[in-house]
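Excluded from the complex is one protein chain; the other protein chains are retained at their positions.
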């Protein structure tokens, strides 16, 4: 039987790459990002250490681009079932006084978080539904944020997008859970330890989220049997105020 | 001093009309709806019973249309302060298996609920901020629904829109509350007693929300002083399961 | 017909007294407090301005004391229906490192907030249920706090009590709402403007909750018809961070 596939949308220097590495230990992985610079070295790294990986330039806000990405995945791994689909797209984070937001600023949060997740889910779910003989239930995971639960001042673009994404994840869990699909929503609350946040200062050590540990949690979620699904969890450093 | 204005977006046979009637007891009202058939008789009714009312054809999903509506309001009531702005737009309610949703179906919930509210808020807030010598704090109210808190199966379009609207209301409350604007979110949970729901059968009397009582609550919210603002409340019939 | 009664538990210098004054404009009021010093001048004030008021020494954590209070109320106002019962008891606020809490410290939050509310509700609900011909639906209101939604560090006693009170209010709303009783939970988030908080400094004016405005909101909740009940709302100053 063909090795199963994990599809990860939103892969850059941080969480997405860690998720891809983790899932590549067991599955072929397809990583989607707007530009190949985001995934090239990752795909090379996985491939050269014995894994299977492809990267596909994808604009998640375009339904055609997402459809095309999934067609490429099917071509690259013919006959392989899709075991996991992970929507880890950020973007749309605009912090500005509300009256200074352009329409484009405001809708950016929705476009990348919710509308992109809609495209991704519509492409991934039919494949997850027809996957058979997998070791773990087919899994669809969405990455949320503090803003999934709280609309802060100056952050309406991001918060509207993340609230909407959470609504989508619940709606899909209630429709597709009974069909055996595990739909999860992870609320990432804190600064992630990546290149871009290297300079952030904290009073204590280990105050940033580890991308590899986020990936371990996503993998664990994937391994839960259908008797015992988690729909939502939070992840934050021990030192984070919340 | 010029009589203050209340602007109500989303006026048809139900809640919006009741809100307009209630606020017209004290203010000039401007009612916004996609088509004049939605407000003509209401405007006539208010005008002929001693109130001031104008109706303006408005597509809230178009920023130009919303800007134009507010320009008309300023022309109609020159120099009058805006005391209240109420965003009561429904729409985008699509109930369908997720995989059958078109992109237009899916985004409809966001377009009418959240993007429309963005346009409306950007037009209304500058006017609310410059209102002076009002009896009650300038007020911006958004109408939510059960789907503001729960993403049900088959309802991802509506739920993503209503979740996003709730995020927006929180973000605006946190930014503009300290500037004296009262931003509220009302969660309407149940069937509203309007023409369209006349035939709905219930086991008990009074099982539908009264539009006039919703309007009374909105008016009460408007009268709260800035020491004691409600940001969110729910409204449901005594007999509703929740 | 006998004038209806409002019973208010938890009356001191602040919110409880304002609620009593408000409801005394229409009803006879019975105010319950641990010590008569908490209500004596209030009862005198109401009585001497044309209202009806009695005060009863009550320990809400004692079922016998609460039963006795309601027996006294029936004796004082024979045949009068009970229109509203308001549980506004604070107490149990202990702020301490968890490992320094005595068992008494920890349970204090539950005792005064939840167990007291249990006693009060068991005594009040049979009277509310048999009230007839009232202008407004019989109403049971509980006063919550920020700690109803958030368990902060060092505040486990108060938070466990307020979370439990919220659970009780929901459970009662779901059981007695369909029987026509309006059960509400008000989340008071901020500093209340009372004698004890006179010295609290804020950067802006009006930064404390007005007890009279809280009372106005409670009265408004009481007047909602059964078609359109609010189960939960929050109340906070415009300047409060949340």
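In this document, chain identifiers A, B and C correspond to the written order of the chains, with residue numbering beginning at 1 in each.
In this section, a residue touches a chain if its C-beta (ideal position, glycine included) is under 8 Å from a C-beta of that chain, and two chains touch if they have at least 3 such contacts.
Everything numeric in this text was worked out from a predicted model, so none of it was measured.
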item: Shown chains touched by the chain that is not drawn here; value: A, C
item: Of C:71, C:167 or C:204, the residue in touch with the unshown chain; value: C:167
item: Residues from chain A at the interface with the omitted partner, ascending; value: 137, 174, 177-178, 180-182, 193, 204, 206-210, 213-214, 216-217, 220, 224-240, 242
item: Residues of chain C in contact with the chain not shown; value: 63, 97-99, 101, 103, 106-107, 110, 114-115, 118-119, 121-122, 125-126, 147, 150-156, 159-172, 174-176
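Throughout what follows, only the chains that are shown with their structure count from here on.
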item: Co-neighbours of chain B and chain A - touch as defined; value: none
item: Chain centroid nearest the full-protein CA centroid; value: B
item: Where chain A and chain B are represented by their mean Cα positions, the distance between them in whole Å; value: 34
item: Distance from chain C to chain A - Cα centre to Cα centre, in angstrom; value: 46
item: Interchain centroid distance [CA atoms averaged], chain B/chain C, Å; value: 31
item: Numbers and ranges of chain A residues touching at least 2 other chains; value: none
